[in-house]
Each structure stands twice: as structure tokens, then as C-alpha cells.
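With one protein chain withheld, the remaining protein chains of the complex are depicted in position.
Read from first to last, the chains carry the letters A, B and C; within each, the first residue is number 1.
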Amino acid sequence: MSFNSYGQMFRVTTWGESHGPALGCVIDGCPPGVPLNAPAIQHWLDRRRPGASKHTTQRKEPDAVEILSGTFEDVTTGTPISLMIRNMDQRSKDYGEIAETFRPGHADITYWQKYGVRDYRGGGRSSARETAARVAAGGVARAALAELAPGLTITGYLVRMGEKVIDRARFDWAAIEANDFWCPDPVAAEEWAGYLDWLRKDDHNSVGAVIEVVARGVPPGLGAPVYGKLDTDLAAAAMSINAVKGVEIGEGMAAAALTGRANADEIFMGPDGPEYNSNHSGGILGGISTGQDIVLRFAVKPTSSILSPRKSIRKDGSPTEVITKGRHDPCVGIRAVPVGEAMVAAVLLDHFLRDRGQTGGVRGKIGAG
Amino acid sequence: MSFNSYGQMFRVTTWGESHGPALGCVIDGCPPGVPLNAPAIQHWLDRRRPGASKHTTQRKEPDAVEILSGTFEDVTTGTPISLMIRNMDQRSKDYGEIAETFRPGHADITYWQKYGVRDYRGGGRSSARETAARVAAGGVARAALAELAPGLTITGYLVRMGEKVIDRARFDWAAIEANDFWCPDPVAAEEWAGYLDWLRKDDHNSVGAVIEVVARGVPPGLGAPVYGKLDTDLAAAAMSINAVKGVEIGEGMAAAALTGRANADEIFMGPDGPEYNSNHSGGILGGISTGQDIVLRFAVKPTSSILSPRKSIRKDGSPTEVITKGRHDPCVGIRAVPVGEAMVAAVLLDHFLRDRGQTGGVRGKIGAG
Amino acid sequence: MSFNSYGQMFRVTTWGESHGPALGCVIDGCPPGVPLNAPAIQHWLDRRRPGASKHTTQRKEPDAVEILSGTFEDVTTGTPISLMIRNMDQRSKDYGEIAETFRPGHADITYWQKYGVRDYRGGGRSSARETAARVAAGGVARAALAELAPGLTITGYLVRMGEKVIDRARFDWAAIEANDFWCPDPVAAEEWAGYLDWLRKDDHNSVGAVIEVVARGVPPGLGAPVYGKLDTDLAAAAMSINAVKGVEIGEGMAAAALTGRANADEIFMGPDGPEYNSNHSGGILGGISTGQDIVLRFAVKPTSSILSPRKSIRKDGSPTEVITKGRHDPCVGIRAVPVGEAMVAAVLLDHFLRDRGQTGGVRGKIGAG
Partner (left out) sequence: MSFNSYGQMFRVTTWGESHGPALGCVIDGCPPGVPLNAPAIQHWLDRRRPGASKHTTQRKEPDAVEILSGTFEDVTTGTPISLMIRNMDQRSKDYGEIAETFRPGHADITYWQKYGVRDYRGGGRSSARETAARVAAGGVARAALAELAPGLTITGYLVRMGEKVIDRARFDWAAIEANDFWCPDPVAAEEWAGYLDWLRKDDHNSVGAVIEVVARGVPPGLGAPVYGKLDTDLAAAAMSINAVKGVEIGEGMAAAALTGRANADEIFMGPDGPEYNSNHSGGILGGISTGQDIVLRFAVKPTSSILSPRKSIRKDGSPTEVITKGRHDPCVGIRAVPVGEAMVAAVLLDHFLRDRGQTGGVRGKIGAG
């Protein structure tokens, strides 16, 4: 049992607070023989790094990762991989005034009620800075997947920011890396830029978002019944990300509105195995991957740290108003994209190893001969 | 690690296939001294039982539970509680013809691809019959919660069936038990009855649903950062239920459309502790319960077993059409209501015990003196 | 977390009390495609069965195992295997008088102190009847090992009964099955028979024993650093057996008396890989199997249930003397032999699957070219 770990065979334990000396993770169970060094992980961290555009927090963190164990001559050894990222830009003074109050929508009050003690600087352990450790672990998972399941790709992007949604007719994979929002719709991206500027500077407000992550090239057979379902673990992985309030696989909540006839993904025999005429299932049936694209979506609530005053109380019960200064993302959903990708990578690798352990990769054949 | 267990301190392992001799569960970690006997569990099983109305499967199963261990003189002893339910109405011949084909939307194909062997009778392990074991375990969890957190209630209901949604203005707690759909809107319930009749008999179709489960009287402080979040475990619990494709806490996916100002649940001091002017958070902040109502919602896809023909393939790759006879729920969402309640009960008890283990129930005080 | 489970990938959860209706286990993670039926498991249970000779308890239990799930047409499906054994010969009245007292050397007093409730009939959950479930699970593990590691054998035997030890010069594998004590020294076996008769009938006493279990044909590479050591898991498995007080691997406690020069197992190159000129290590180095025989030894204390009076107290604190009637083994070590074998089988299979999951069976080569 662990409150701060996820995964079974590829097991990640994260640690660290927003304003402590460092944060990091320990990864246990990584296969041996995987090429890995710090730059390979840094590549992914740079995508999540704060301060990369004017649309994210202005906290300046290089998020430079150190590999403290588990590799030898740039190859994993099969022993625990310890990764550390030093915090460089803590401005603890920003938080002195909130030591005795509870910011609405934040974990301040529940941490206090549960533990009777809290590190109030930047939210302590509840800060989204913890997600840097997830991205680092995801980088390791990607390196292992590159060896074990070549051709598997994982791509995340924003499909909604507040009331504004992308037009799927304009979906362009190449656009995703070409704007500050990981937005596959270049027209929407432009509109969002102006909207977010106004929201932050003029409205002193924040906004939610929906992230979609697609994994292509996933072999069939990953996942398991009943509580070891691939979608169960993906849902838990997504819901564990800060500020996430909803998770969908394939059709998601919209599946409720469909009939059985409409929802069935009919099966045909293709040259390399079964094919489907649609993907309502999001690539998972009975908790096990079909070989179709795996489609995960999750909703991130608007950040609770805003410059507009909200009513709250102090520890002593007296009323107060809270305006959260400091440096915050007006739309945390943006930086949640690389985090979501990382979680999907970790879950897929974990299930790859679990499946290999139990079944040895033996598979039921489909097709003649 | 286990594919068929959930929970950490209150740990449930289920077993059994749709058409095997029996199904059941083993519950480890239940507190000692809890009054418990078979009728207390049967009460909850009767709510999920198939064949209870014309709107659910006509398979006749008494679902009579036997307690095989873990109690002595109608009190739990703290040792494993083994529960067994005999299958009584297996019509395996219904399934002979699908041994060589894969029903679209079912786990037939993925089980085959993963394991290279499958019990095709009624879906085997992938059948929703497994949820009887969940409901039994939930009955045990409720008995323990009645001792540990008196006043805590858990209530589930349908808020959507296909395109039809309830009118929250007509929400009536008393109505939930008064119709075949666990529907809190009596007007909607009547409409749904006719719709479902038509769907089943005339349209040979099925339909999805959205279930909402509310837990009231949950003490603050349950849950934990980061991967031990209460909402993470609720999301996993819901997603592990057959046919679930989406999960929401509080505002859920709609949180993405809100601004930070709108989404903040402002805090006030009440006579018994903190109060909130809204509950967008669904009773959970930073993964830890606030003391507000916990609100979980999940979407169930339409059952894939329908009388309308769908295109598929055989094991040898040749094309075929599948019409699923047998006895199936036209809307599995209905019977998912007691299942959802049971999962919430198990998760809350588990977190109660985990919290008591780590913190001993010591809490940060809010208020003068 | 679970108090009643062991293993990670091959995960066994046992349940049941001495005088409840039944006992059993649920096995999760068994590989699919393993030939398995009830007689294959019964074979191993019959070796542990009570009442098989005059030297063991006279409780008459057929220990007939039922497979309730997890197989289809006599092959494992990869889903949970539920095994049940009905208790047939409960004489609860034997135990009425101990409801208010605590038998010295028994778990009566600690169960009461911990749980505040206990099933006093036959020791309830603390009874060695639980080990029937272990042997059943071990039967499943052996069936899987027969597929995955053909040639691997596991053999247990008694090397000590009280003050009497075997003469290793007379060690005869064939003798083990030829006497009531699983004793590899036929001369000792004869002497033990007379001794145990006298001890039970005349001395109203019991005696301890040392069991040795040897696994031959174990591939190198099973186990892992640091808390996943093969010997760590073997030690835990042995120590979890009722009445066990000591566990040894290879030289065991005697290793403390050796010098480094004497203890080194020197390495040579053989036709099929590395060979060693001795096996002080018991087949495990750094927690990982070497390919040599794995040698586990454990000591079982004398059963505490004897006809000689021992001083104790009642629940109310008043003094009393306890004479334990009922039907008990004068030397529980005898029936611990098949239990020890079963635990070794489960641990080896578990590590086989864990190793396959993490490393995929890729191995560092030793030898030219």
C-alpha cells in the first residue's frame, strides 16, 4: 500500500513539495538494458516546464533532472531509478499570508483537517509541481516502450478551453507542437491566445480545459479483468492529476446517449489482423486493448488561484477574503498535456510488463492457418 | 499486485464466471466486532438481482449469499470473510454458437487475443454477473461503516437513459425506490418505462445510462495525496464496473467549461465546522474529503448484446453476422446503480481505515478555542 | 495490502476457520493454458490430509477440493481460480470449555487481545487447517511450473524430530515416500515411529521438527534485489506456516560459524554453464537463484495442544490449568512437509512470472561466443 505510488510492475513513487529543496521519483521494476540518460528524460520535462510561454506560470524553474541510480553507462540496470529535480525559484514569502487561511478550491483546508500540520508554501505536496516527477517517470517509460513496443506513440492535446472547443474538421497533428496550447486546431489556437490574455490580465480569472491523449500502435492484449482493467488504470492515472474532475475512454460520458446498435464497433478481417469500422470503445474491450487507438480524455478544472477575491475562513473560524497572488497558470490544462501523456506511458508500460509476466506474450491467433 | 482485487486495507478479491458453479469474493481487513450475517448482505444483493423487473435480464438467479468464513456468532472476527453465491440458472447452450465468433462490443475478442483460451459461456469472467460479488462486498462495507461512521449514507440513482435526462427540479429522494429505474424524477421514470419497452421488444436495441451516487455524512480527512486520492480510487472503482466509459466527480467534465471565479466553493464557518456555498468539487479537495456530499457520476454504454445483427469475424478470420440471443439487460445502467453504491461503500471504508491507520484520527481543528 | 495473501504475480488469498463450513483460497495471476483439474490438486492434498497415519491427528477430513472458477475444459483461463474444501468432521463441543481460557503456546490470547472477539473452535483462523488451502494453491503452482520450467522438482523431508536427527550418510530419496515421516533416513524413520508412539500415548507430550525442502532444476535469474530477494520470500513463506520459529537457506545459522574462505562456493565452467564446487549459498546469491539446488530449512515447534496440564488464566484473569483434549498431531512437523513444498512452489512460480515480466527472460550469457 502506498499513497504516493502508482503502477504495479513499473512502479513509480514520487516525493517533494512545491517549495522544498527538491522533488523527484523512484522507479522500480524498469526492464534492464534500456538506453537512458538525463537528456532523454529532460526532453520531456522541457515540454512541461513552467515559464515556457506567457500563458503559463512565470515561476522560473529549469527542471533539470539528475539520475541518481539505476543506470550504468547510459543503460538501465533493472534496479531502482532515482530521479531528482532541484527547486530553484521558491518565493516562500508569497505564501506567508495564507498560512492561517484556506484558499477556496485548494487542498489547504483538507490537508489541515486530515494531518493537523501542513506545508502551506505553494500548496506543499498538493502543488502541481509534483507533476514534474510524473513527466520524468513518463520519460523513462517512453524509453522502455521504444524498446518493447516500437511504433507505439502517445500524443496529447487540448480539445477544449472553457467554452471554446476545437473543430475536429480542422484537426492537424502537426499543429499540436506549433502553438502554446498543444491545440490541434490552428484556428482555435489563435483565438485561445487572445482569450487567455484577456482572462489573465483583465478578468483576473482562470479557466478549465479538456485534454485528449491518444496512444497508437498499442498491441492487443494489454490489460486484464476485473480491477486490473487498462481503462481502470488509465482513469485512476488521469484522476490522480491535480485538478482533474472527469475522465473518459472512447465515447466517454456520451456513450450513455447511444444505443447498442450505434455503439457497436463492427469487426472485419484486415491483412494484419482484426479491424474495426469505428472506435467507440476507445481501443479497450473488457479492460483489454484491442489494438485500435486508445483514446483517453480528461477535464481539468480552472485553477483556484486567482486574483479575484473569494470568501473563506481562517483557522480560527473567522471570515476573510482571499486573493491569491503568486505565479499561477491561468489554464492549468495546458501544462497538463505532457503530464497526461506521461501517465499514459507509465500505465501502458506497466500493463505490458504485467501481461508479459502472466501470459508470456502467448496470444490467441485470429485468422486462417 | 492483483488483477481481481481492489482496496488496500479493506481488500476485496472477487472470483467466478457467468456460467461456472458459483461466484464470490474474499474480503480481507474488515474491522472485527461488526454485526454481520447473511440476511444483512442479502438485502443489498436483492436490489441488484436479475429478473426483478421486466426491464432487466430474465435470467432467474436467487443470488443467495453464503458466509463461509470470517464471522462468529454473527459478528466479524477480523479474519477473511468468504462469500459465495451459487449460479442456478446457467443456460450454456445459449452460448454454444458464439464459441467460434466474437460479439462486437464484447470482450470475446480481447480475452481470446490475450489468453488464447476463454470461457465463452455468457462472457465468462467478463460478464456483469461478477458485480454480484461487488454488491455482496459492498454490503459488508456498509455494515462496517454503520459502526465507524454512523450517519453516513450512500445513494445511487439514474440521471440519464439514452437521450432522456431527469429534470433536477423534480428530484425526489423518495421516488428512487419507487420505480424500476432508481430514477429520482417520477415523471421521467414513467416515460422511460415505455421507451425501454419499445426499445427491447420493437427495436431489438439497447441503451446507455448515467448513474449518480451521492455519499452524505462523510467525515472530512478521508483520502490522501497524490495517487491515494479519494477521487482517484472512486474513479478506478467506477471505471472497473462493466461497460463504464466515463467517470465524473462533482462538476466532472463540465468543470472544463467554468472559470475559476465560478468554480470556487466559497467557505464559511458553520456551527459544526466549515461550510461551503456550493459543491463544484463534489466533496473532495486535493484528493481528501471536505465533509460535503461526495458526488460521483459514471456513464454506462448500451449493452452490446442485442437482437439486431452486427458484422463480425470468426476465429478463423472469416466474416459473419452476430445476433446475440440469450437473456440480456436492455439498459445495464439500471442494475449498475446498486453496483455503484457498493463500490463507493468499499472505497469509503477502505479510506476510513487507511486514514485511521496513518493519522489515528487526529485532526487539525478549525474554529476558536 | 492484505493480511491473508502472499505472492505478487501469482497471488494466493486464503480464507476459512478450523470449524467453519469450509476453507479455501483464491489464486490470481495464474498463467492461462495450464492443464488443471480437481484430481491434479487432490493429489497434493492427500499428502497433507489428517488421519492418514496414527502419527497425525485423528480428525477425519477427506479434504476434497472443488474448483469453483478459473478453469474451462480442464485448462486455466488466466482468471481467478477459486478452490474450496468443505470441513466435514468438526467436533465443536471439544472446544466449548476453552472459550473462556487461553491455551499456553496458542494464539488464543493474542487473537482475543487484538480483536476482542474470537472463534475459539479449534483455534479458528489460527488453526493449521488453513494449510490445506496452501497445499491446494501449491498444487496449482506445480501445474504451472510443469509447463514453464519442466524438470523443476520440489521435495521436502524431515531431518530432525526433537533430539533425533537423520544421518546424512544414509540419505535416500526413495525412502522419503516410504515411511510416515517423510524421512530420508530409513533407520531413523523406524526409531522415530517408536519414539512418537511413546510420546503421544505414554508421555502425553509433543515434539518439534526440522523440515528441509530442496528445489532442483530452478533456472538462474529468479529473485531480485533488495526486498524482493528469493530467499526473503522463501523465509517469509516458511515463517508464515503455523508453529515455525526458524528459517534457514543453505548453511543457515551455521554460516555464522564459517570463515569466508570456507564459505565461498568456487565457480567452474561446466558444459551447460557455471558450476560450483559446493552449495553453502543454498542456490541463491544476492537474492537471485544461481541454478544450483535451492535448499530451505525450517523448524517447527512442538504442538502446544497436549494432554499434560499447563498453567494459564481465564478471560477474567483467574488462574486455571489447561489440558488440551481434542485431536492433535503429536508432531506437527510431519504434516508441515507438504505445506513447505507447497509454499516453495508458490514462491518459485511467483518469481518466475515476476522475472519474466521485468526482464522478458533475456539473460546475460556466460561462455565463449
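Before moving on, here are some points about what is shown:
Just so it is clear, a contact is a pair of C-beta atoms (placed from the backbone, for glycine too) under 8 Å apart; a residue touches a chain by one contact, two chains touch by 3 or more.
Owing to the predicted nature of the structure, the values given are computational and were not obtained by experimental measurement.
The chain that is not drawn here is touched, among residues C:33, C:122 or C:302, by C:302. Checked against the full complex, the one of C:49, C:121, C:229 or C:335 touching the unshown chain is C:229. From the set C:126, C:155 or C:179, the residue in touch with the chain omitted from the display is C:126, counting the whole complex. Summary of contacts with the chain left out: across A:23, A:158 or A:284, the touching residue is A:23. Within the complete assembly, residues 1-6, 8-9, 14, 102, 104-107, 109-118, 125-126, 130, 160-163, 199, 203, 205-210, 220-221, 223-229, 231-236, 238-240, 245-269, 274, 277, 280-282, 284-291, 299-306, 308, 310-313, 315-319, 333, 354-355, 359, 362-368 of chain C touch the chain that is not shown. As for the chain not pictured, it touches chain B at residues 1, 9, 29-33, 78-79, 148, 224-225, 353-354, 356-360, 362. For chain A, the residues touching the absent chain in the complete assembly are 1-5, 8-9, 11, 13-17, 20-24, 26, 28-29, 32-33, 66, 68-70, 72, 75-82, 84, 114-119, 124-125.
To be clear about the criterion, only the chains that are shown with their structure count from here on.
The two copies, chain A and chain B, are related by a rotation of 180°, based on C-alpha atoms and rounded to the nearest 5. Per-chain Cα centroids separate chain B from chain C by 38 Å. Chain B has its Cα centroid 26 Å from the Cα centroid of chain A. If you average the Cα atoms of chain A and of chain C, the two centres end up 45 Å apart.
For chain C, the set of residues that touch two or more other chains comprises 1, 9, 29, 32-33, 78-79.
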